[in-house]
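One protein chain omitted, others in place.
The block that comes next holds subunit A.
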Amino acid sequence: MAFSVALHPAFLLVVLSLKTSRSEVLGEPFQLTPEILTVSTESKLQQVNLQWTVPNLTHQELKMAFQIEISRINTSNIVWVENYSTTVKWNQLLHWNWKSEIPLECVTHFIRIRAMVDDAKYLPQNSWSNWSSWKEVSVQVSVAPNTLLIFPDNKLLEEGSNVTICLLYGQYLYNVSCMLQKEPIHGEQLDSHVSLIKLNNVVFHSVSGTNIHCKAMNATKMIFGTVLFVSKVLEEPKNFSCETQDFKTLKCSWEPGVDTALVWSQQDSQSYTLYESFSGRRELCDHRNSHNWQITDDSQETYNFTLTTENNLRKRSVNLIFNLTHRVHQKAPHDVTLENIDARKANMTWKVLSRGNNYILLCQIELQHEREVIHEHNVSVHMSASYLFSDLEPDTKYKARVRCADANHFWKWSDWAQKEFCTPEAAPSQALDVWRQVRSENGSYVVTLFWKPLLKSQANGKIVSYNIVVENQDRLSESEHYSVPAPALGTQLSLDPCSYKIHITANNSVGVSPESVMVLSNDSGHEEVHEKRIKGTKDGFHISWEPTSGDALGYVVDWCVHSRDQHCDLQWKNLGPNTTSTNITSGAFKPGVRYNFRIFEKSMQQKAQLLEKQTGYTQELAPLENPEVTINNFTSNSFILSWPSYDSDFQSAFIEGYHVYLKSKEMQCHPKGKRMTLPDYWVLCEYEIKDPEQKAFTVENLRPESHYEFLVTPYTSAGQGPNETFTKVMTPDENSNMLLKIILPMTLCVLLIIIACYWKSQWVKEKCYPDIPNPYKSSILSLIKSKKNAHLIMNVKDCIPDVLEVINKVEGPKTQCIVSGNPHNEDVSMKPPSSVPTEDGSSGSVPFFFFENFTYDQSAFDSGSHGLIPGPLKDTPCQLGLLTPPEKLLNVLEKDYMKSLAESPTEETSLIYVSQLASPMGGDKDSLATNPPMPGHCSEYKMQMAVPGRLPSLALSENNSLTSEILLGQGEQ
C-alpha cells in the first residue's frame, strides 16, 4: 500500500511530461493555466481590473481564449461569466476589466480565470485549463456608528439607464427610509448592514442633479444623501450641411440637440468637433450649431467632414462628403430695376455674381400682387438679365422679385432680391351696369338712375365721376348733361313726360368708359301688368316668365331688398335674350318679408318694357298683429265688426282670410260658426272669413243687455295672428234708445232755462223780491220826483232815537262772547282773558264766558286768509278771529248786515245777536269800508260771540285785533 502511494505521483509526472513532449512534437493542443497577478478596483467607475499572465507559454504568439468568472458575496454565487479571446505573446501581461452594477464598497466579489488554446495552428482543444484560484475583490470602507454611507456618490449617468444604490449602515442605525427628490424609494436588504436600491430608467430632474436622501428612524435629525447626476442623452447632430458663397469659407451648420451640461463640475456642455479627412484637419467648433471652415487649399474640390459631438458619457458622429462646386449658395441678385412701366407691362433687369464665362445661373422670377404670386418664370442668366412682365393690370401695385442658383449643380436658391412698382391708370374698360326706376310726380317723370360700381379690373383706376347725357327723343336738339361725382351710385332726374335716351359713362383721370344706354318711353312707369304670386325657398326665388317678342335684347329682373323701408335698395339682374328664368338669391332675404319682383324685357332700342310682376316670400309666417276692429251699427241684438286692410308690404305672409271669435255665456252660434264650450258656461263661436278682401262681419242674434267678447285675427298659410285679449262689449237695453231720444232733448231744454235764469237772476230778484225795498229805486219815486219834493222820504241818519226799548230782559249782567283763541287748538281754554281791551283802552269789567263752536267753516278755510265769516247771523251775531280779504269782506259784511236786519231771531232766543257791524261808529256801510278788519290769527272754526241782548255792540280795537266790546248804553253815545 505504501509503495503504491509513493509510486502514484511519480507515475503522474511521467505521464504528464510524456504527454507534453508528445503534444509539442505532434503540434497538438495543450493546456495552459493562467495566473492572476493583480486584481484592482476603480471605485468611482465601479470597475474591477484584472491582470494575469500565462506562465509556461513557450510560443512567441498563441491565440487563446480565457473564461473569467465573477461571484458575489461568496464564490458559489456566480454573477458574471465572460469569454475573452486574444493573442497572447510570450511573457505578456493581460488586462481585462469589468464594471459592477453594485458599488464595490458594498459587497465582496471573487474572480477567477481559466484558459484554452484557440489557435488554428494547433488541433482544436475541447477542454479548458484549470481555474486559477479565487481572488477576492473588495473596497474596504469603515462605517462609523450611527452613520449611513450611500454608494455610489456623485454618480454621473445617462437618462434612461439603471443604477443600483447601496446603503451601508453603521452600528445602532436601523429603519432607514430614503427618498429620490420627493418620492420614497425602497430597497432590498442584502445583509444586516447592507441594502440595495435598484433604480430603473432614471429621469433627468435638474442640472444640479437628483438628490437621494435618507433618514434613520432612530436618528431623525441626521440626513444622509448622495447626488445622482442624470445627464440627458446626447443626441446626434441633425441636418449637418456645408456650403460656400465665396469659395473662401465653408459654412457648416447643424441642429445640435439638447444641451447635456450638468453643474458641480460633473459635465460641461457637449463639445462639437469637425474633422476633414482629406486635409486631416480637425477643428473644435466655435458654436454649438455652426462652424466656419476656412478653405485654405483652392485645389481641393472634395471634402469629407466628420462632425463629432461628445460629453462625459457618450460620443456621436455624423459624416458628410461633398464636392465644393455642388454646394454653392449663390448671393442674392443685385441692381434690380424696373423700366418702361406702363399700364399693362413693365421690364425688370438685374445682375448676378458670376464666376466665369461658362458659369450659368438659373434665376427664378416672381410677380406678386397683394402677397399672392400671379406670375412665375425661370430664366438662365450669365451676368445680367431682363424680363418683361406683360398682362399687368392698370393702377395696380406689384412686387417683382428674383433669386438665382447654380444652373449646373443646383444646391439652394439665393435670397430674394425684390422691387415694388405700380402701373399707371388706363381708361375704364367696361360699360356700367345701369338700371332705372320711374315714377310720375306732378305730371313729370322722376327717374332714379342706378349703376353698379365697376370692378377694379374694369375701372382701371380711380373713378372720379359719372357722366349722364339725357337726350330728348321727341326734341332731338335738346340734351342735358349731368356729372355725378364718385362714389355715388345713382342720381335722380326730373323729366318732362317725353321719350328719352340716357347715356351713362364712368370717368377716371385717364379716360371714359364705354357708354351704357337706356331709353325711356312715354309710358315708362305706367305699365299695368298682372301680379303673380310665387313661392320662394330659404335660398331665394325662382323667377320665370313668358317672353312676348322674339327680338328681345335681354331681360332685367329688379326688386327691393328692403321692401318695408323707405330706402328700398333697388337690386337688378341683367339676363341674356334667350333666358326665361333665373334664380334670385341674396343673403338679405328674410322670412316673413314680401319681395316684389318686376321682369322687364329690353328691346333692341334699349327700351325696357315691364313684362310681369311677381311677389312672394322666402318663408311665410303667421301674422304678427291683429287688425284694429271698430264696432258699427251697435244695437241691442247685433253689431258690425269692421277693420282696415293691411298694407301688403307689411304682411308676413299672404293673408288667406280672417277668423272671428265671439264669446259669451249661454250663447247660440250662427250655423256657419263653430261652437266650442268653455268653462263657466261660456261659449265660443268661431267664424271663418275665407275672403281676405272682406273686412266686415255682422254679429247677429244677440241678446240685449248681455256681455259679449270678440276677437278678429287674420290667418295665413303659416297660421293665424296672435291670441290677444278679447274686446268686451255689452249690448244695450231695447228701450234705451227710445229713452235717449226723449231725455236728451228734455235735459237740454232744462239746462237752457237754468242758464237763462241764472243769467237774469239779478234782474229777476230785483224785480220780483228785492231784499229791502229801496225807496229811491221805487217806482213811486218817479212820481214824487215829478212833484219835486226831495224830503218826502225820511233819512234814517237824520233821526235821533228818543227811546230804546228793551225787548227782552236778561237776568244778570252776563255777556256771552266768543273770543278767538288758538285757532288750531280744539281744546280752547274756557278761561276768559283777564282783560279785554275796550275802545278807550280800559278793560271792560263785564265777565265773559267762552264756548266753542266746532263747526268747520269751509268758506273761511278756502279763502286762504283770515277774515270774518259770513255765517248765518242767527247763530253768529258776534264773530271774531277769522278774516277774509278786505275786498271780499266788504261784500260779505254788507250782505250780513242787511240780512241781520231782515232776520231778527228774537223769538228763538233770549239774546239778541248783534252783528259786529252794528257798530256805534256808524250805521252805514260806508263807514265800515274805511275801517276794514285787519288780519288776525287764522282759525278754521267759526267763533261766535253772544252779547246780552241789552247792549249788543262790537268794535275793532286800535291795534287791529278784533276785540269785543260792550256798550253800556246807547244813550251815552
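We adopt the following convention: contacts are C-beta pairs under 8 Å (C-beta built on N, C-alpha and C of every residue); 3 or more make two chains touch, one makes a residue touch a chain; residues count from 1.
We adopt the following convention: contacts and distances are computed from a predicted model.
One chain of the assembly is not displayed; among "Small ribosomal subunit protein uS9m", "Cardiotrophin-like cytokine factor 1", "COQ7 protein" or "cAMP-regulated phosphoprotein 19", its UniProt protein name is "Cardiotrophin-like cytokine factor 1".
Per the touch definition above, the residue from A:Lys182, A:Arg371 or A:Lys690 contacting the chain not shown is A:Lys182.
Within the whole complex, the absent chain has one touching residue among A:Val194, A:Val227, A:Cys242 or A:Val593, and that is A:Val227.
Interface note for the absent chain: among A:His205, A:His562, A:His670 or A:Lys695, the touching residue is A:His205. Where subunit A meets the missing chain, the touching residues are 153-154, 179, 181-182, 205-211, 213, 221-223, 225-227, 229, 261, 263-264, 266.
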